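A short worksheet on the structure shown next.
With one protein chain held back, the other chains of the complex are shown just where they sit.
Letters are used for the chains, namely A and B, taken in the order the chains are written, and counting of residues starts over at 1 for each.
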Amino acid sequence: MIPLRRFLHTPEAIAGAILLTALFAMALSASLLFPGDPQAIAGPALLPPFQDWSLPLGTDRLGRDVLAELFHGARTSLAVGLAAAAAALAVGAVVGTLAGFAGGLVDEMLMRTTDAFQTVPSFLLALAFVSVVGPSLGVVVIAIALGTWTGPARVARAEVLSIRERDYVASARAVGMHPLEIAFREVLPNALPPVLAMSSVIVAAAILTEAALSFLGLGDPNRVTWGGMISEGRAVLRTAPFLSIVPGIALVLTVLGIYLAGEGIVETTAVRRGLS
Amino acid sequence: MSLLAVSNLTKRYRRGGKTVTAVDDVSFHIEPGETLALAGPSGSGKSTIARLALRLIEPDAGGIEFEGDDFLALSGSPLRARRARLQMVFQDPLAAFNPRATVARVLDDPLRIHGIASRSERPRRIAALLERVGLSAGLAPRAIHEISGGQRQRVAIARAIATKPSLIVLDEALSALDVSVRGQILDLLLDLQRQERIAYLFISHDLGVVRTIAHRVVLLDGGRIAESGDARAIIDAPQSAVGKALVAATPRLNRSIGP
Partner (left out) sequence: MTALASIRELTVTYRRDGREVAALEKIRLDIMAGERLAIIGESGSGKSTLALAIAGLLPGSATVGGGVDWFLPSFDAKAPPSVLPDISPSRGEIGSSTGVSSPAAMVIGEIRDDGAISPLEGEMSGRTEGGLIERRAQKSASGRSRTPLLGRDIGFVFQDPSASLDPVMTIGKQIAEVARTHLGLTWPQAYTKAKTLLERVRLPDPDSALRAFPHQLSGGQKQRVAIAAAIAAGPKLLIADEATSALDTIVQAEIVALIRRLVAEDGMTLLFISHDIALAAELADRIAVFRHGKLVELGTTARIIGAPSQAYTRVLLDAHIGLDAAPLLNRSRLDA
C-alpha cells in the first residue's frame, strides 16, 4: 500500500479522498438506506430541514424526502460522470492514437473532425443531441462524451507523435508487427498517462454538464438528479431556498473532491516518475 | 548472388526549408555469412542507410535487393513476412524495448507474429533463445528495465535471431555497452555468425572494433562512399581523407611503456 500512502501525502489529496469516499458511500448505500422510490411522497410538502428527524433534510414541493433524493442523485451524478468520462477518454485516446500514428490523410481527416467538434461549445452540442434523441441516461452520457473527447484526442496525438519516433516502435516494425498492433499495443499504453491525467477534470465537467442538462429539464425523467433538484427548488427559491442550496452544495463538494483527488494522483505519479 | 544488394540509394530530408542529402548515391552488397561495416563520422549517413535497408524509412531513389527479390516492391503483409529474414539490434537496448515489456513478451512477439511456434510451445522456445544468447531461462518474467545493460543487449540479440534471419543490422550495437561486456557480446555475435551463417551490416564509428570483426568496410562521409574494401587493408592504410581522419582520431593504447 505504499502508493496509497504516497497518494495521501498532501492535504489536498486527503481532502479529495474524504470527499470522494463520502460520495461513493452515498451512491452505494442509497438503495440500502432509502429503499423504495426516492420520488415517492414521504411526508408533508416543503418541510424545512432539521424539523423532523425521520426526514432530516425536509421535503420538497411534492413532499419527497430530500435526503433520499440527494443519495439517489449521487448515483446518477457519479454514473453519468464516470461513464461519460470513460467514453470520452476511450474515444479520444483511440482517435488521437490513430491520427498520430497513421499521419498523412488519416491524421488530417481525424484532426479536422476533432476541430469541428471543438469549435461547437460542448454544452450546446450536448443540449442539441439530447433535444433531438430524447432524454435518457445513455443518451445523456453520449451527449456529454460527444463534447469532451476532443481534449484527450489532442493530448494523445501529441504524445503519440513523440513516441512514434522511438526506437522500440522501429524495433516493432522491424520484427514485422502489424501497424494496428503497434499502435494499440506498443504506442497507446505509453501515451496514456498524460491522457488519464485529464480524467479528473473531465469527470468533474461531465457531472456539471449532466446537472445543467437536468436543470434545463433534459435529464432522464425517471431518475433523481441534483440538477433536477435544483431546478425543482427554483420555483420556490424565495420561500424554501434549501431545496436548491442542498443539492448545489453536494455538487460543489463533489466536483471539488474529484478535482483534488485528481491533483493528488497526478502529484503521486509525478513523484514516482521523478524517483525512477 | 548477393544476400543484400543496395544500388544508388539516395535519401533527402527537408529541414527548415533546406534539403539535406543524408544518403547520396550509395551502392554496396553483402554476401551470406559476411560482416560488412558501415563506418564514418556522425552525419555521414550510416544510420540512415541502416534504416533504409530495413525499410523503416523509404529511399528517394535507388534499389534494394534482398535474397534475390526487389525488397522495395514489397508492401503490407508480404513485407512484414519478409522482415523475419532481416532483423536489427539497436544501440541503446533500453530505448529499443517498450518500457512496459517483460523479457518473455519481447521474445514472444517475433515467434507469434511469424507463426514460428504455437502458443503452448512458445515458453519453451523463449527459454531456448535465452540460453542461446547465454542468459538464464529464469530471466523471462523479468521486466526489461530491471535487467542490466549487457543482459538487455543479449535479449535484443535473442529477439533478432528468433525468426532465423539471414541478415542482422547492428546499429552501433556495442557502443553503449561497458568494455568488459562488449567483448562478451562480440564473441556471441561471432559465434552466431559461425553457427547460423548470419550476415551482419555493422554500423559503427569505432574503427578498432570494425577492424576486428568486419570482413569488409564501407567508409562514409557526408552521405557518400569515401572508400570501401577489405576492412583491415583499409583501416591499416586508409586512402580517403575521412579514413585518415578517423584512424588518426582513434585513441591508441601503448602498453609497452613501463613505469
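General remarks:
Convention: contacts are C-beta pairs under 8 Å (C-beta built on N, C-alpha and C of every residue); 3 or more make two chains touch, one makes a residue touch a chain.
The shown structure was predicted, so the numbers you read here are calculated from the model rather than taken from an experiment.
Checked against the full complex, the one of B:G62, B:G149 or B:G222 touching the unshown chain is B:G149. Checked against the full complex, the one of B:P99, B:G183 or B:G229 touching the unshown chain is B:G183. For chain B, the list of residues touching the undisplayed chain reads 31-35, 41-43, 149, 178-180, 182-183, 186-187, 190, 193-194, 197, 205-209, 211-215, 232, 235-236, 245-259.
Definition applied: only the chains that are shown with their structure count from here on.
Chain A and chain B have Cα centroids separated by 49 Å. If you check the complex, the residues on chain A that touch chain B are 166-168, 170-178, 186, 189-190. Within the complex formed with chain A, the chain B residues making contact are 51, 54, 56, 80-81, 83-84, 86-88, 90, 92, 95-101, 109-110, 113-114, 159, 163.
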